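Yeah, one chain of the complex is gone here, protein chain that is, but the others are all in their spots.
By letter and in written order, the chains are A, B and C; residue numbering begins at 1 in each of them.
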Amino acid sequence: MATTHAMSTSDHPAENLGAQFLAVRRMTEELCADISAEDAMLQSMPDASPVKWHLAHTTWFFETFLLTPNLPGYRSPNPAFRDLFNSYYNAVGAQPQRDRRGLFSRPSLEQVRDYRTHVDRDMGKLLESPEDRLRDAILLGIHHEQQHQELIVTDFKHALWSSPLRPAWRRALKQPSAVSHPPSAKELGWIEFKQKEAMVGYAGNGFCFDNELPRHRVALEPFAVASRLVTNGEYLAFIEDGGYRRPELWLSDAWKIVQAEQWSAPLYWERNRTGFEGEWSRYSVHGFRAIADDTATPVTHVSYYEADAYARWAGFRLPTEAEWELAAHLQASFSGDGEGTFLDSATLEPQPTKGPQFFGECWQWTESAYLPYPGYQPMAGAFGEYNGKFMINQMVLRGASCATPKSHARASYRNFFPPASRWQYSGIRLAR
Amino acid sequence: MATTHAMSTSDHPAENLGAQFLAVRRMTEELCADISAEDAMLQSMPDASPVKWHLAHTTWFFETFLLTPNLPGYRSPNPAFRDLFNSYYNAVGAQPQRDRRGLFSRPSLEQVRDYRTHVDRDMGKLLESPEDRLRDAILLGIHHEQQHQELIVTDFKHALWSSPLRPAWRRALKQPSAVSHPPSAKELGWIEFKQKEAMVGYAGNGFCFDNELPRHRVALEPFAVASRLVTNGEYLAFIEDGGYRRPELWLSDAWKIVQAEQWSAPLYWERNRTGFEGEWSRYSVHGFRAIADDTATPVTHVSYYEADAYARWAGFRLPTEAEWELAAHLQASFSGDGEGTFLDSATLEPQPTKGPQFFGECWQWTESAYLPYPGYQPMAGAFGEYNGKFMINQMVLRGASCATPKSHARASYRNFFPPASRWQYSGIRLAR
Amino acid sequence: MATTHAMSTSDHPAENLGAQFLAVRRMTEELCADISAEDAMLQSMPDASPVKWHLAHTTWFFETFLLTPNLPGYRSPNPAFRDLFNSYYNAVGAQPQRDRRGLFSRPSLEQVRDYRTHVDRDMGKLLESPEDRLRDAILLGIHHEQQHQELIVTDFKHALWSSPLRPAWRRALKQPSAVSHPPSAKELGWIEFKQKEAMVGYAGNGFCFDNELPRHRVALEPFAVASRLVTNGEYLAFIEDGGYRRPELWLSDAWKIVQAEQWSAPLYWERNRTGFEGEWSRYSVHGFRAIADDTATPVTHVSYYEADAYARWAGFRLPTEAEWELAAHLQASFSGDGEGTFLDSATLEPQPTKGPQFFGECWQWTESAYLPYPGYQPMAGAFGEYNGKFMINQMVLRGASCATPKSHARASYRNFFPPASRWQYSGIRLAR
Partner (left out) sequence: MATTHAMSTSDHPAENLGAQFLAVRRMTEELCADISAEDAMLQSMPDASPVKWHLAHTTWFFETFLLTPNLPGYRSPNPAFRDLFNSYYNAVGAQPQRDRRGLFSRPSLEQVRDYRTHVDRDMGKLLESPEDRLRDAILLGIHHEQQHQELIVTDFKHALWSSPLRPAWRRALKQPSAVSHPPSAKELGWIEFKQKEAMVGYAGNGFCFDNELPRHRVALEPFAVASRLVTNGEYLAFIEDGGYRRPELWLSDAWKIVQAEQWSAPLYWERNRTGFEGEWSRYSVHGFRAIADDTATPVTHVSYYEADAYARWAGFRLPTEAEWELAAHLQASFSGDGEGTFLDSATLEPQPTKGPQFFGECWQWTESAYLPYPGYQPMAGAFGEYNGKFMINQMVLRGASCATPKSHARASYRNFFPPASRWQYSGIRLAR
């Protein structure tokens, strides 16, 4: 967390912080309002957590880091929660094994909702006139909860898909056909850059995570990034050209996993499913859809390995995070044009939006490893475990997805996942 | 199933069969009445299934083998259940992976209860005047459901214990202290047998499983079996004598697992737990209890490996299933003395009952492998998969436990589990 | 080991014991004479050991149990061997991990041969006038070495087959065609038995292992065993009838392994190998041969699971060990007719011999689990670990194979392997 970049008092009065807190907390609950207690227990793989756990853990964050140390007389509804809902903070204490979170039948979803109410009420006391020294931790908790809003979507989508009946989460959505106005017909364009150097890292005076700092220079060679994301239709051409069967297109570790797990398409794609005989379909939160109906939509749920192989097949490469950040700053029509698809729209799947698609739709793999910026300093205390200790074995993604709250997106944001991960809304922007 | 041993008409008129069906179905529901939808989803290990799954699968059995083929116009509430709740019948169709049953958030517990009601109602039509050819399948379904009643107890106990808060299932039970009248003070006695031959296998005219037949001769040497089960107090002496650290007491495969899984006591035992400092306690469905308060109670949740090692340490051995069956026939005061602890009592943990303890309390490992009797014939059709295909890599247990319905117990009953299994109520009777 | 069944002085004078010792030791060396130091290091799976290890371990047995405790002033060439070549005797000390024996580049094969010479020379001193109390241990060492002679063949065959060039061990053998005089043309006959009881277990006054005792009664029902072993040709019919694709033919655990390891034929069989296009061939110690050239030869390298599935497909079953032993005693023309194929012939693969084939060719799976006989007593001391601790999770095989020394075979001999094992010369005799 950027303690030196905390928001100025004028911009963020106490009322404002409290309003932000409440808005984010309410958004989480609205997101989960239609999820049953049984569905909220599902853990379909070690990387994904049950919805109930997300609801509790985000609450635990405020309790552990704000209420317990700072609100005199605060009493937890259950002191066992301190260990139970700790994710990975060794400085706080022991943690249950990550892959066993599906065994938390207790507390019940109802009790977790009571826990939220309890903590929100006492947070209200703290937010009445928050001390300056607490503002950063409160802001961090708010942005932390936004991150978990996205994970609720991706984890729950994976959970429902893993359950044998493969139910849709939401059926009612009237999803516009992506074929009638095919953006993929539009020739892929290129945005050229000649800068020899860029400044990278957060430069505003709002909130940012510690891993976006310090802002620093990066040397560049001339480059270009694609004018939009790779579409389902384009990716289908890669599949049909034998993309998943040609080792020369893949990194060595990638080829091992392609063979071991018999990958032949992005996660959630299925060939010859009942009702979609002879064609590819994909599972979405609204049920299965034919790929043929979505050829212009950005492809998503691809790993870094697949993004890299696709780029090699296409004769291009992925951008570095510095290239991406420069391009996003200069080109993204991000402010208020409303075209990107974010969590706020409740669409929950990428759309064939117009524009450069730097934000919304899906995160974009870069060819940069997730490593500290020069001079990086982790936050003090337990918050030091928030970002820094994960700076190994992961690749950076930039942008924001259809599951990201719009207010959470920014050009300097560094998302990161291991190169084989596919359950996030991750897609492909080409560079050269 | 013993088609040639079906019950006589006078003993079991149609009304009676219907009454049996209803009684068993109702008992299952009563057993689960206090289990929440969230608790009912827990699957703590591949061998154990969620309570919701048991509720559905036992219903599926009647739907698949009785209603669908025999009730004209029968309609399932959901045709997908045919695959979904199949356990292991290849003849019926594909089955979901056994270790993924915890992912069945759908159907909900409420829907499963509706499924039970639906099937019970239509079974009522079939039971009004059941054709003779259906009686065996109906009886099999009834006894099948009784088996799952026991599994509901053992699986749910394991599930709650696996969840991080380790809650009790039932708190209210007033469990009598087992120490005040210490049966373990009673010297272990021996029951001697000189028979040179025994008849083994079911001989009555009621129900039995196919694996209890044919009744056949077995040659015997003189032997004796213990007058009661091994107690917690006696087993504690084995532990304190270094039993889990002495390879010479263990079978080779047993010693590997003792080391790999660091066994040092029966499943559910814990040393130095908060509240039980300096002593052993054990998890029960009523919460943790000190071993010191239960020294006279039969030890349970031991594997075959532990039973065998204990017997070797004590200078004895385990009985064969033939020895056990002969002894049980001749000695068990089984008929109506009411001393054994069965599922019917809702105690759900072994008690220090008087008497020879052949039935109730816990199943008793024998040193017999689970193999077909001479001339064994599996049932015809899909029912042939009920027992026969598991006749390898398992050891026979005899008797009945505190989780067995009393009407389900009989001297010829062959229970079977792999030698490392510990989550059943399995205990030790010595022989020499 | 049967201490009470040791050989009488008149039958086995000291000279005789020494001659036996030397003959067996020499036979081991002749067997390995054409194996290079590099080949002798191969360990292709945890269950199989390198030839060099077998040469050393059999020597270690005499050093550890005879020379060290009994020959005054005995000095080992290397005291580290005591731990290094211990197989599984916890009473002797620690053992290297079994699956790491392929890492024993030191000592060299030459040093191991020197070790053998060293121990043989000092054993000569002990054998000049062996004390009576040592005779049993010496005999045990001799029979122990014979067991390892068989394992040298089976392990080395597996090792060469696992090496990528799949070389033959011995190329020169002129193997008679098994097709010209097709024994499989001979209708399979049945040998009927009506006895109601049999005596089982060793009854002679020579050597036997402790697991063959005590001799005891077993009750029988009328049965019949096949007049010969199942042939390659017959087994091929099972394969071609879809035997490996029909779950109803397999035990549940068997079907899991068939699918997980994609079994479609016995170990060493291969379809469409270069040079054998369009047909099945099998790897032998003499290289690959067409199955079509060996249809009358007993099928071998099948697991218990396959033997059981074949028997079910054929409408029969496997014999129990009591049935087998009775039949072998009454029917086997075992004494000196020379028809069975044993290690002595150096053929090292089963042959289409005439006669009932109870001994030689391949071991025969029984449907009996490997368990103690009534009243079984393991040998005292470390020798108690020889057999008893393996009495779980294994099935009994009876007879003897083409890799068994002829003098090692007897009707009461109990061989045992886990039901999935296939690298031994294991075959099928049907019963009904």
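Keep in mind that, in the parts below, a residue touches a chain if its C-beta (ideal position, glycine included) is under 8 Å from a C-beta of that chain, and two chains touch if they have at least 3 such contacts.
Computed from a predicted structure; not experimentally measured.
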Exercise. Out of all the chains shown, which come into contact with the hidden one?
Worked result: A, C
Seminar exercise, completed: In the whole complex, of C:104, C:235, C:310 or C:358, the residue touching the missing chain would be C:104
Problem set entry | Positions on chain A contacted by the hidden chain, ascending | 88, 90-91, 196-197, 216-221, 223, 247-248, 250-255, 304-305, 308, 320, 367-369, 371-372, 374-375, 384-385, 389-393, 419
Problem set entry | Touching residues (missing chain, whole complex) on chain C | 36-39, 41-42, 44, 80, 83-84, 96, 100, 102-109, 159, 162-165, 167
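Assume only the chains that are shown with their structure count from here on.
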Exercise. Looking at which chains touch which, would you call it a line, ring, star, complete or other?
Worked result: line
Exercise. Just how much do you need to spin chain A so its Cα atoms sit on those of chain C, in degrees to the nearest 5?
Worked result: 180
For this session: Quick one: point me to the chain whose Cα centre is farthest from that of chain B.
Result: A
Problem set entry | Intercentroid distance (Cα basis), chain C paired with chain B, Å | 38
Exercise. Between chain A and chain C, what's the gap in Å when you average each chain's C-alpha atoms?
Worked result: 60
For this session: Indicate the whole-number Å distance between the mean C-alpha point of chain A and the mean C-alpha point of chain B.
Result: 47
Exercise. Which chain B residues sit where two or more other chains touch them?
Worked result: none
